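For this depiction, one protein chain was excluded, whereas all remaining protein chains were kept in their positions.
The block that comes next holds chain A.
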């Protein structure tokens, strides 16, 4: 990426980025390749960045995604989640219509990828959701130089500086030491966050069983099959909840305030999320032990990633777009918000609240 690409007025290009990707009701569309990226409605051909429910929906004709993402979709939706599927190998260039497409790791959750779309010397990178912080459960983010970088901005405000995850996990371990008689109920998104918390606990030397809500089970088994060591993770037996003194129990965020979690011995309500950075957000959820662990880029990482791609133009899909667009302006980078709906509108809901997490797990009506 030369300097000239940074300036919107120099060296007119045969193609404009808007010829490569345009915004439609269904989401980002590539007219030259006749495909959508992470469409929010069923379409004929979809390229999927990662397995979270708001990005990976069922009912498309053909789906191109990393092998891990395809397996996640099959686990969530069943093998018939689309008509035909095609595996995208990381780093491999795939020709679709008049464009070439390349997948690169995004560091968000297992199998997550950015998608670079290129034609006529113009490259646009759709980052999907991404993070730069280390995560033992997925490949690290790879910087893909580009002309236009399409970024999320879930935590796109300078108040979001995420602390090291080790400190946050230590908070949980400290609380376990302080209240050895109380069960610690940790809300975590079923895909990605839950497994990351488990892996971090193991890394910190916690070797006791980590109990799982039924909604966590299938995806955790999938992670284990993909070769990620998470130790012993028994499913909570509804009738034995009362005996789980001092246990760590992982459940979907929607369950932390449920009757389900009240049956544990004097539960401490915890939640692992980047949202926990803001007190009011923790209190709104009735959280007593907030753990600031995020699968999205924090503010410094959003800024540094934009700089590192060398992009002369940035499109912001969803989240706190205003601040990031403003910051780009101060850096001489052209930027615009896409105001995309359907991706955790305004970042209010961390995406990843999978449909199945709303369903009660078998045998826990109580």
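Quick note on the criterion: contacts are C-beta pairs under 8 Å (C-beta built on N, C-alpha and C of every residue); 3 or more make two chains touch, one makes a residue touch a chain; residues count from 1.
FYI, contacts and distances are computed from a predicted model.
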Chain not present in the shown complex, as UniProt names it (candidates "ABC transporter substrate-binding protein", "Xylose transport system permease protein XylH", "Cbb3-type cytochrome c oxidase subunit I" or "DNA ligase (ATP)"): "DNA ligase (ATP)"
Touching the absent chain when the full complex is considered, from A:16, A:161, A:208 or A:262: A:161
Residue numbers in chain A that touch the chain omitted from display: 3, 6, 143, 157-161, 277-284, 286-290, 298-300, 303-304, 307-308, 320, 322-323, 326-327, 330-332, 345-346, 348
